[in-house]
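Reviewing the structure listed below.
One protein chain is absent from this view; the other protein chains keep their places.
Our next item is chain A:
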Amino acid sequence: MAISVDPGTVVSKPPDAAPPVWTRRRREALAGYAFVAPDLIGLLIFVGLPMVLALGVSLFSVDGFGGYTFVGLDNFRQMAGDTQLWQSVKVTFTYMVTFVPIGFVVSLGLALLVRDHFPGVGLVRTMFFLPHVISLVVVGVVWQFLLVDKQGAVPALLRPFGLGEVSFLGNPALALGSLVAISIWFLMGYQMLILLGGLKDIPKEYEEAARVDGATAWQRFRHVIWPLLRPTSFFVLVNSTVGAVTGLQAFDLVYVLTKGGPAGSTSTVVFYIYQQAFTFNNYGYAAALTTAVVAFLVVATGLMFGATKGGRFDVG
């Protein structure tokens, strides 16, 4: 193998030599840019540009053939009087405040349950995680099938309790609840795994010491496990909050399961934006809604970061 000489590091230069044009530092910088460029450019085109574009397009009215008419802030004014939009904000908010805490408690419960060894614990963990492997489309189809009015497996199971005639997806009061429950079923195994990782990092000795001191199971959880699990819990909660507002389950599942119905009871904000753009061709209005959501996210994340002193994002 031919050995090329790298000036500046390997070979010691005579002290009076002029610095070469290709200094080590310059070469390293150049390599750095070359390595980062493809990903950075891609992210700028397919994430950055759309964000900027949303802001621009939101000032226009766009027809289905791509004709743009400048309308100023009309799209934003339209939001105030859009009752369907506020309905979808309410749906998203209700979804968030039920799905996030219940999902967290369920996931944490499962993690504590399967933390220590018992025969078959690995298989049990896998079974909890299995729904998460399946696509949301399949999840939606399966649950729609299970919940079919009168005939589905769930109504059949509930019939002995006199609840067999309840319509889960046809009743506005129950459709959103079903969506929350299915989302939890889908996500709990994933959150359980993350929390399990956090639990494994807590030294057993701490709990043993508390046990020796006569702490009950609840006291051990409250005063030993819970404080030490806080960073992991924080991550899980932020993750599922962001997911509840803007995540795929707020679209895919809604699209397959209910199409936002009945009576808009499961129409999340992201589903509403999709409809505005691709059902009604209101790209300008959809872009304005996108801008509003991005602004909301930036503010909300800023607040969360401020409140937690930057979380613990970048350790490197």
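Here is the rule we go by: a contact is a pair of C-beta atoms (placed from the backbone, for glycine too) under 8 Å apart; a residue touches a chain by one contact, two chains touch by 3 or more; residues count from 1.
We adopt the following convention: contacts and distances are computed from a predicted model.
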| item | value |
| --- | --- |
| Among "Xanthine dehydrogenase YagT iron-sulfur-binding subunit", "FAD-dependent oxidoreductase", "Carbohydrate ABC transporter membrane protein 2 (CUT1 family)" or "FAD-linked oxidase C-terminal domain-containing protein", UniProt-listed name of the chain not shown | "Carbohydrate ABC transporter membrane protein 2 (CUT1 family)" |
| Candidates A:L108, A:L136, A:L169 or A:V224 - the one touching the absent chain | A:L136 |
| Touch criterion as defined above, residue of A:T69, A:Q84, A:Q151 or A:T216 at the omitted chain | A:Q151 |
| Residues in chain A touching the chain absent from view | 1-6, 9-10, 25, 27-33, 35-36, 38-40, 42-43, 45-51, 53-54, 57, 66, 110, 113-114, 116, 118-121, 123-124, 126-131, 133-138, 141-143, 145-146, 148, 151-153, 156-157, 185, 189-190, 193-198, 201, 217, 232, 235-236, 242-243, 246-248, 250-252, 255-256, 270, 273-274, 277-278, 283, 286-287, 290, 293-294, 297-298, 301, 313-316 |
